[in-house]
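Only one protein chain is missing; all other protein chains are in place.
Chains here go by letter, A and B, matching the order in which they are written, and residues are numbered from 1 within each.
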Amino acid sequence: MLEGYIPIFVMLAGGAAFGIVMVKLNELFGPKHPTEEKYTTYESGMEPVKSARERFSIKFYMVAVLFILFDIEVVFLYPWAVTFKGLGVNGFITMAVFIFILLVGYYYVWRKGALEWD
Amino acid sequence: MNNYLTDFWQATPIVSLAIFALLTLIVDAAGKDKPVLSYWMSLIGIVVAAGFSVASLGASTPLFNTMLAQGGYSSYCNLIFLGSAFLCIVLSRNYLERLQYHRGEFYVLIILATVGMMLMAAALDLMIIFLGIELMSICLYVLAGFIRKKEKANESSLKYFLLGAFATGFLLYGIALIYGTAGTTNLALIGKSFPQLSHNSLFMIGAGMLIVAFSFKVAAVPFHMWAPDVYEGSPTTISAFMSTGAKAAAFAVFVSVFIRTFDIGGTKLSDVLAIIAAVSMIVGNVTAIAQNNLKRMLAYSSIAHAGYMLSGIAAGNIEGETGILFYLSAYVFMNIGAFGIISWMEQQDDKKLTFDDYAGLSSQHPAVAALMAIFMFSLAGIPPFAGFFGKYYVFLAAVKAGMTWLAIIGVLTSLISVYYYLRLVVLMYFRDGQASIEEKVSAPAMAAISCAALFLIVLGLYPSLVVDIAKGFFKI
Partner (left out) sequence: MVAYTPLIIVLFPLLGFLFLGLIGSRIKNEKLIGLIGSGTVGLSFLVALGLFFQMTGLHPEERKHVVELFTWISAFTGTASSFSVSVAYQIDQLSILMTLIVTGVGFLIHVYSIGYMHGDPGFWRFFTYMNLFIFAMLNLVLADNFLLMFLGWEGVGLCSYLLIGFWYEKKFTGDAAKKAFIVNRVGDFGFLLGMFLIFVNFQSLNFDAVFGRAAVLNPNSTMVWITLLLFIGATGKSAQIPLYVWLPDAMAGPTPVSALIHAATMVTAGVYMVARCSILFALAPATLEVVAIIGALTAIFAASIGLVQNDIKKVLAYSTISQLGYMFLAMGVAAFTAGIFHLMTHAFFKALLFLGSGAVIHGMHDEQDIQKMGGLKKYLPTTYRTFVIGAIAIAGIPPFAGFFSKDEILWKTFSGEYGSVLLWVVGALGAGLTAFYMFRLVSLTFEGDERFDHHHVHPHEAPKTMTVPLQVLAFLSIVGGFVGIPASLFGGNTIEHWLEPVFAPANDKLRLTSHSVEWTEYLLMFISVGIAVAAIYAARTVYLKRAELAERWKNKYASLYKVLLNKYFVDEVYDKTIVNPTVKISEGFLWKGVDVSVIDGAVNGSAKLVALAAQGIRRIQTGVMQQYATVFVGGIVLIMIWLILK
């Protein structure tokens, strides 16, 4: 039963080995000039330890939410496109309805000005 | 495979309402600040959908590869949801104008929630149930926090959302377990193999998860904790909508899964439901006594009513189903009526919400006091109002199913409930006070509430009007 999974296991083992080997090679051959800044978790300027109760602008959330919405559209469209022939006319109708509803939402978002950053 | 276009054409109530929701959204977005337009469009949409529902009350046909059932039982439930939504919208206009939160989206969200409810009632598949519940709930999360600058509204919205998401997790888990054991999500197929499945404990856990999720939606103990806080913080008309439409939808699903699909009579599921019903009746009624805020009182009362109706589910027989359908149609109108009157009295910043604010109302506004008294009497289950027959039928179902103890608890706790319902009537009629309604009640709102009261009296005198229709739906 498990024979079918052997390629996957090989793939997993290969991937893991590749990652480990690369990191270890880097450690072996790379030059090291440590400073205190370099030892912090995020060296790009974020404070790693501070109060989590920080306020973000609502705009970030808006973009995030809109992104998820339209991203799901793609997640939906992709498998649909792959099996489009098999689904036939009904598949087309269903997707047309879906896209239409999404468009209405898009129109609403656009008119309400949620797409503008300022 | 037949064409989906014909299916769309046949599912007129749901489709027409959804189209109206989208149209209203477009119109609302296109024009600036004309919520009245949305108000009228949504009302028209509801009337159209109700018309299609009435036309299809008779027979029921499966659509979309037996995903949805159109007509019959679902049309009956549609009418309950639509009635609730209609009253809620009519009542909301003045209320929102007064609070300066009159927005077109409000109505769109109500209609979309109603579409979700209709999907729930029409569902022939667990996936559609899930879809319907989510559509309804997401709209309600937003509506609960609609008065967005009010702290309590935000709190209630967040609480409802978090606990709702929690419950949704269990719903999905339950569906997954049922799919895993039954091999299908189609209700009819699951129903066929229920006798064998009911010995499979994995399946039973799945069904138990469904009970948990649905009980959350109907606010039954111990999954009721959100209800008082959410009802208190939400706009009053939305509390009305949540406690009637949303609850009715959850019961519609309860009926279609646990009575129409599973034959739960005598199984462990029935025991669990009976216990939940009993605890809900006791906790709801007892806690309601200690409340001073009317919205909270009605929240606990709605928990108790969920208990009464759950005893019909626990019975799992034809009387139970018919009884619940009758109960729902009565309950929706009496509860929305009570909330509606509260919304007239209520003032900015949650003022005038306590019992004492109603003292002496009858001398200032005799008509309003009389209507409130009718709703209270009906909620208490005093004949000749519809509430009495609702209780009678579900308790009858419990007795027929051999759960006399449940009926006894029901009657005893109803007795307790009389206290807090009549307390309001006593205050309105027999205490001196300065209770008054600051602003004039609009004619449509008054008419809507009066119609609800009239409906309760008619149903109370002539219960067969609804019972005869409801009887026809049993086992499709």
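Here is the rule we use: contacts are C-beta pairs under 8 Å (C-beta built on N, C-alpha and C of every residue); 3 or more make two chains touch, one makes a residue touch a chain.
As the structure is a computational prediction, the values presented were derived from the model and not from experiment.
*Asks:* Need the list of shown chains touched by the one chain that isn't shown.
*Replies:* Those shown chains that the absent chain touches are B.
*Asks:* So one chain is hidden, and I want to know which residue out of B:V27, B:I138, B:A176 or B:I205 touches that hidden chain in the complete assembly.
*Replies:* B:I205
*Asks:* Of B:V48, B:L163, B:I408 or B:C451, which one is in contact with the hidden chain?
*Replies:* That would be B:L163, which touches the missing chain.
*Asks:* From the list B:Y73, B:F130 or B:W226, pick the residue that touches the absent chain.
*Replies:* If we include the chain that is not displayed, B:W226 is the one touching it.
*Asks:* Kindly state which of the options B:I19, B:V48, B:L189 or B:V286 is in contact with the chain not pictured.
*Replies:* In the complete complex, the chain left out is touched by residue B:V286.
*Asks:* Please give every residue of subunit B in contact with the chain that is not shown.
*Replies:* Listed in rising order, the touching residues are 159, 162-163, 166-167, 170, 201, 204-205, 207-209, 211-212, 216, 221-223, 225-226, 228-229, 268-269, 271-272, 275, 283, 286-290, 318-319, 322, 396, 416, 419, 462-465, 467-468, 471.
Heads up, the rule we're going with is that only the chains that are shown with their structure count from here on.
*Asks:* Quick one: subunit A and subunit B, Cα centre-to-centre, how many Å?
*Replies:* Result: the chain centres lie 39 Å from each other.
*Asks:* Which residues of subunit B touch subunit A in the complex?
*Replies:* Touch residues, subunit B against subunit A: 1, 3-5, 8, 22, 25-26, 28-30.
*Asks:* Can you list the residues on subunit A that touch subunit B in the complex?
*Replies:* Going through subunit A, the ones touching subunit B are 88-90, 93-94, 97, 101, 104-105, 107-108, 111-112.
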